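Note that this complex is displayed minus one protein chain, with the remaining chains in position.
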Amino acid sequence: MLLDSLVMIALAYIFGFLYYGLYRNISARVHGRFGPSLAQSFFDSIKLFLKENSTNFGWMFYAGPIIMMTGAITTLLFIPYLNGSEHLIGLSQYGNLILVLYLMVLGPLGNAMGIGSNGNPFGIMGITRGLTRLIGLELPFYIAAIGLMIANQSADIGVIMTNQSEGCNAFTHPLLFIGAFISFLGFMGKSPFDVVGAPQEVYSGPATEFSGKFFAIALSQSAIFSFAKLLLMVNLFLGGAEGLVELVAKTFALFLVAVLVGNVYARFTTIQSVEFLVRVPTGIALVGLLFV
Amino acid sequence: MFNFAMTPLGNLFFGLTLIVFASLLLIKNERRDLPLYVLLFASLGVIFYASDLITLFVGWEIMSWSSYFIIAKSARIETLQKYIIFNLAAGFALLGAIVLIVAFAGTTLYGEIDFGKVPEALHVPITLLLFVTIAIKSGIMPFHYWVVDTYEESDHIFSAILSAIISKAGIFLFIVIFSQIIGYRYLHGSLFDVLAWLGVITSIAATFKAISQEEFKRLLAYSSIAQIGYIVTVLALLEGSGIEAGLYHTIIHTLVKLLLFVNIASIIYITGKTKFSQLGNLLYDYPILFVLLLIGIIALAGMPPLGGFNSKFLIYTALLEEKKALLLVAVMFSSASAFLYCYKLIYGIYLGQASGDKEGYRELPVGFYIPQFIAAIILVVLGILPSLGIVPLNPILDSLGFEVSSYGSLFELHTAFASFNGGVLMGLFGVVFALILWLVTSVKSKAVMARDRYDISYCGETPDPQNNLHYGYGIGEELRRISFIGVILANSTAAYWEHISKLSSDSSLMLKKLYSLGTQYVGLFVLLFFTILLFLGVR
Amino acid sequence: MIEFLKKHYEIVEKGSRLYKLQIESDKLVEILSYISINSNFITLSQIACTDWIEDEVFSLNYILTTKERDKNLMVEVRIGRVHCSLPTLLTLYPQAQVMERDLHEMYGINFRGNDTLYDFALENWNEIPPLRREFDTLAYVNEHFDFRIGREDNKDVKVEVKRRKAQAKELKDGK
Amino acid sequence: MENNDNQLIKIYHGPQHPGITGNMSMELDLLGETIKEARTHVGYLHRGFEKLIERRTIIQAFTIVCRICVPEPDPNEENFARAVEGLAGIEISQRAKYIRVMVLEMARLAAQMLWMGGQSGSIGLGVVGQWSVYDRDLILDLFEELTGGRVYHMYIYPGGVRRELPNGFLEKLAQLLDYLERRLLDYDGIFFENSTFKKRAIGVGVVNRDEALKNGYVGQVLRGCGIERDVRRDNPYLVYDKLDFEIPTYEGCDVYSRALVRRGEMVESIKILRQVIAQMPSEGAIMQKLPKHRKFKLPKEDIFVATESARGEFGYYMAGDGSEFIRRMQVKGPSLIHGFTLLENLLIDEELSNVALIMNSLGICPPEMER
Partner (left out) sequence: MSENTQEGFVDQQKVLNNEEYSIKNTQSIIQKAVDWFRARSMFVLAYGTGCGAIEMPPIFTSRYDIERLGVIGVATPRQADILIVSGYCSYKTLKRVIRSYEQMNEPKYLIGLGSCTINGGMYWDSYNTIKKLDEYLPVDMYVNGCMPRPEALIEGFVKLQDNIRNAKSEAGYIQYRENNAFYRANQEKIFGKNTIPTFEENFAGMNQ
């Protein structure tokens, strides 16, 4: 079970950085330029790890990114990779969907403790924006999750995944899928909802004081965490994957849509994003809930 | 005349009271009025172990009055008036319900009461009267007017007792009367749905009000209203899983509020300040208090590794079983927005920049730490062994006639919908944390301490200490701009109650005028009164 | 509209759309408010100050523009160079606040009534206001900074050219 | 407003910040993320232009003048040239006037492209910045061919222009204009009609319309409030009176209408350039005979000239004193008023996330504020 988890973490790390490299290349092509090599984000995080010194603001600031990374890895390990195979399931038989939904918030909240302790006003403003946006983001995603749990009469991700053998949830519950996907965009931090660390507004928000190895952890955490969220969406709505190839294909398809939407829209303010999230995706998901 | 019985439900509630009172009495507090606390403790014992309605009511009245005198020591007149008016109203509503039940059921003993004898017409008024009592005591929305001011202005230690135990009296009453005395077959489901929705609306409104508070005691008061709102919602399902979730959350909430209120009391004791905007950066001066508050808010927000998640999990699965999707959406929404006030509580006091200079702080006596350690340890243990909380609940469910929930080992928590393993979760969290901590410390890059608190990247400028850099006040500010939250924050029920109090004072003035007309009219009134009574009696 | 003003003051016509008017410094606010109310020169576009050190005088030109932004009127005021102070125009034009701040810092003119004359472009500057003619910027630079070695400066160009020609010829003879 | 009990937090939208146009800083007092008081700080780019001009002859001052405003140097050169010509009484040939108008309009197009990059970058739309800076580079290539310099051209000199047009230049310019016209439709799709940009820009940074003229606002701020003012038509210089072009105005007074005004101006600039290519006289000396720079004396006169730059009216006051050195040259750019009185009022009770948006829409360029 230990080896299984280590392989899962390694896969998530590699895929996370590969997708992030692809993201930078795809948006470069949209911009009309070549863009960096695929492994550029990998190089960035290694270089940041190798920096000679990094600024520390006390033990709580030191623990912040570590809790964030722990939250990301624990979320990842509670989501099974494959549909119906005993490999790469990590610890998902000990957890369920409600636990994963709450674990997704644990990492950022732990990180918020670290950022709060360094005393930088921009850091705390980014955190407050994140938590305010969370109010809007959680609603449609929870409604979709509740709809699936009631439809499948179980909160276990494995069960929800296997029940989609005849038609994946994206087609049987389309409205739930649309609501969840819009809030998934927000979770992935793509505009129009990337208000948390907007450099033009809040001087790079929570990551203002991250230097050297702390910034490296933040980058690798966001790689693993975005892969975990992609995995969750694929398992819940696209019927999970039999083999690794199908897994990569489905996660990359979702990721591509998120990237292209992100490239086309400007950024909302925090208030506008909550107003939008509480009206449009929540309305769609609520209507979808009626048909569950 | 007073008879008591040892019931598992009574044991649970009395056990919690014991924990709270024992740990709080260890705090050396000069203005201790011990006799009143003992009287309060006794009255709670009477309520929990009463086996007939009269003793229940007597215990209830003593509780209200003894806490009234304790609060009177430090609260303003208006707050006291609010407290006593509402609690008296609760007492009278309870008395009315008891009178109606006893009048028809014949006996006052729990065992022999057969609710069948009570005529159909009276069922709804009895439940409504009981709703009023429960709503007032647990601060459901329209009747929460007295809660926040009382918690804020009463003595810091007593507000911990108020929020941890006395607010649970309504919950105890709910279970005892509805499931034990009346029994679920006589209850109207629709009325309880209304109560459930009232509970959820209370928790949502209280959560957003809590975020926008400026003093931390008021924030905690609103937060306890919100949490009890969940319990009332889940109990109103009138199901075994509902009762189990409600009781589990009662245990968690008592421990969490004990921990948080005592932590806040120690901060007020040290600094003498009560506002977020006056404090900040106490993290490295009082690290133990910080870690304890951290455990408290993780449990309050219901985050996975600690016990708080178990009760949230049970509440969600209970609502899922009953297919109450909209209700569950509202509960999840309010618990998602609870993260903001949890973070504001810990940021405003411990993190961020110090606002103002930090001298003139008193030394904290050790007594303040004990209750916090007790509560924190229990919460952590509950996180590792979730089913440890189920152990005391099973006999209660069995005594109320519901099927007992089975659990494999103490590590798992099973419900119809799903199960999870607390031990694996906490273990995984610890292992991964240690792994990454080792990775980060072993890397060549040396972590150099920042020069001073103001060596922050500040757009190239140098921050000067006179300007305030503490964001304590600003965290809830932005919510006013969001339309639906702004509506909640803007109007409050205060105006509604002022209107009622004006109405009642006008009518009493009119009565006084009538009364002072002269004695010859007195006879007329007496005659009028008896004729009405006669007329009622005949029918 | 300009004829109406010509009746009251002697206005010189400098270009097809540029007029000039010379007034005393103590009647400044009164005339400017009269002009901005009665004529259509309602906006203050710029306050330009020139330092005539040989006549011992600062000449400030308040450049007004019409509502249609087609004609400019330069209202000139002359004040002494030593204790120079003028009434502020904040009551007439809010944008004057910044311009007065600039001139206060650059020339040391004190604008009575404008209490927000804190520093505009220079930070802890303790020399004399830089745009006054008596402040020599080259002397200040030579005193505070050192130039890189090998950067000969403002040598006479002709001497340099002659030296280089001689050097080239000598090289050619040598080869 | 003093810090009532530490409720306000002070931050700097400082010199080192990805959300500002150039090197200036805003000192903001925030209640939550609502700005309660804003103060502009400049002086980071102060080089003491006007002091240096007093020590330089005309040709030496000419090289330094175009460095005043970085995104759009040509209106400064043209203003300086016209002021010196006004003082010295030089009359330039018709062909030189047409070339100058061509250079000014090309510079305006390049500046609007750069503005689009800044405006969209302030709300996270990176794509528009990438495209518009690329298109601006095509214009800079033409400038390089014409004047030898990409951004600082040092081409318009008192008495005319310094170099003859390279052959085939006008055809290249015509091709570029066709390409840019097609390109504007793409920008409509990605930027001007972008639903989230509209949601962010409409009703934000609303300028008070009836005090706009009195407070001396210029350029897009006026035209964004429906007031039709443009120095090229109201106080025409060079050959603008012979060219016909409209002045685009929109009624919204907010960021979105200022953006649409700029879009209209790009269309007008392309139209003007096409007329200039058509009407360019083929003969005429591009440079008048001028005395040697040590003997180029200016009379003891003063003059005020104004030109319309991409962000508003640029005013030059110049005074000569009989010697070959200019006695005084004072520059007043559009951002001096927009950056202080207007910006500090617009930001009161505004959200922190709109600071970069409003600053870009007013086209604030710090070097011209403190020179």
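In order of appearance the chains are A, B, C and D, and numbering begins at 1 in each one.
One rule holds for everything that comes next: a residue touches a chain if its C-beta (ideal position, glycine included) is under 8 Å from a C-beta of that chain, and two chains touch if they have at least 3 such contacts.
As the structure is a prediction and not an experimental result, all values here were calculated from the model.
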Touching partners, among the displayed chains, of the absent chain: A, B, C, D
Touch with the omitted chain, as defined above, among A:212, A:239, A:262 or A:281: A:212
On chain C, residues whose C-beta touches the chain left out of the figure: 121-124, 127, 130, 135, 137-138, 140-141, 144-149, 151, 153
Where the unshown chain meets chain A, residue by residue: 24, 28, 31-37, 40, 43-44, 46-47, 50-55, 199, 203-204, 207-212, 215
Chain B, residues in touch with the chain not shown (by the definition above): 446, 448-451, 454-455, 457, 460-462
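By definition in this document, only the chains that are shown with their structure count from here on.
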Centre-to-centre distance between chain B and chain A (centres being mean Cα positions), rounded to whole Å: 34
Centroid distance [mean C-alpha coordinates] between chain C and chain B, Å: 71
Junction residues of chain D - those touching two or more other chains: 9, 11, 17, 33, 351
Sites on chain A at which at least two other chains make contact: 121, 125, 128, 203, 270-271
Chain D partner contacts - residues on chain C that touch it in the complex: 14-15, 17-18, 42-46, 48-52, 61, 63, 65, 67-72, 74, 93-95, 97-99, 102, 106, 119-123, 130-131, 133, 135, 137-138
List of chain A residues in touch with chain B within their complex: 49-58, 60, 62, 65-67, 69-70, 73-74, 77, 91, 94-99, 102-103, 105-106, 109, 112-113, 116-121, 124-125, 127-128, 131-132, 134-135, 138-139, 142-143, 146-147, 149-150, 153-156, 203, 208-209, 212-213, 217, 270-271, 274-275, 278, 286, 289, 292
Touching residues (chain side chain B, partner chain D) in the complex: 275, 277-278, 355-356, 458-461, 467-478, 481
